[in-house]
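Note that this complex is displayed minus one protein chain, with the remaining chains in position.
On to chain A.
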Amino acid sequence: MLGLENISIEFDKNPVVKNISLKIEDGEVFGIVGYSGAGKSTLLRSLNLLLKPTSGKVFYNHENVTNLKGSNLKKFRKQFGMIFQHFNLMETRTVYNNVRIAVDKKKGEKEKVVKQRIRQLLETVGLEKLANKYPQELSGGQKQRVAIARALINKPKVLLCDEPTSALDPLNTNTLLKLLKKINRELKLTIVIITHEIDVTKAICDRVSFIDNGELLALGSPSEVFINNTTSSIQKFISFNEVHARTLPYVKNKFGVHGKQIYQLIIEDENVVQPLISNIQELFSIKTIVLAGGIDVYGSSIVNNMFVIFQGDRTGVKKTLDYLLKLKVKIKQHGEDEVQE
């Protein structure tokens, strides 16, 4: 278990991380999301003490590690693997040797065992054929997989990832995320991943934290943070990422639905496959106009996030809302100004 307790980090008296506390459980995939400059990388680096917090405590398995120094600090850092946006491979070493150089010699393993382990790991990340190539000869996705192999060679407990997919194309991103998820499951590895792509968190994160201007604004499952949370800066962040958040204002403007009450329905899991809209019409004679929305997978749950207008009489609408609430559909009312443009 990793824990941060009231962590603040300043650079030249300039606060970059402000009083953040959070816990990351063993075996979970934990996302850190936020705008550029929000302090994500800084926060991530406090977890393995690459950066010492200005104030606050860092815990690792309930032990306060904040003040570790010298060889204890080095030993502590070896519990972590880390991968970066730009891969950071050594250009003068082959794929094999980039992994080889990372092997912790203090463990005193036999050369043969080490060799075997590197080969095996390269196979896991799908690079067994490229072992003798140099980084310059690889694609971005391949380089990142070398970086993963290097990060995993000492069997770390935690993998820290700083925007590992942002230099990759969608295909490579997908391959990488699948690989991370597989590693997470098979090796029971805790993964902390920074990303600015909501899709990345939806694909692999059990929980995400949203960091804005150094503060922790939200923490929860991807759907809790990105659908249910109405904090304006999160909603604004979503509007750059999520289709519905772009389409809604467009539809509203183009088709003149101003002044009408728009409801956001968050329909989750088994309700997604229920004929809710037909039911409403049959039961309460309410017609539903869908303005925007979509069904998407958030981690392990499936969510239909819809923006609708109900046509019908007042009591019918009221009964509709009660009916949906009883089915555990989450409903939010959006006035004109609430939906982000």
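Just so it is clear, a contact is a pair of C-beta atoms (placed from the backbone, for glycine too) under 8 Å apart; a residue touches a chain by one contact, two chains touch by 3 or more; residues count from 1.
Going forward, contacts and distances are computed from a predicted model.
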Hidden chain of the complex, named as in its UniProt record, picked from "Acetolactate synthase small subunit", "Biphenyl-2,3-diol 1,2-dioxygenase", "NADH-quinone oxidoreductase subunit I" or "Abc superfamily atp binding cassette transporter, membrane protein": "Abc superfamily atp binding cassette transporter, membrane protein"
Option from A:L22, A:A102, A:V257 or A:I289 whose C-beta touches the chain left out: A:A102
Residue in contact with the excluded chain [from A:N88, A:N213, A:S239 or A:S301]: A:N88
From A:F30, A:Y60 or A:F80, residue that would touch the chain that is not displayed: A:F80
Absent chain, residues of chain A that touch it: 48, 50, 74-78, 80-82, 84, 86, 88, 90-93, 101-102, 104, 134, 136, 154, 160
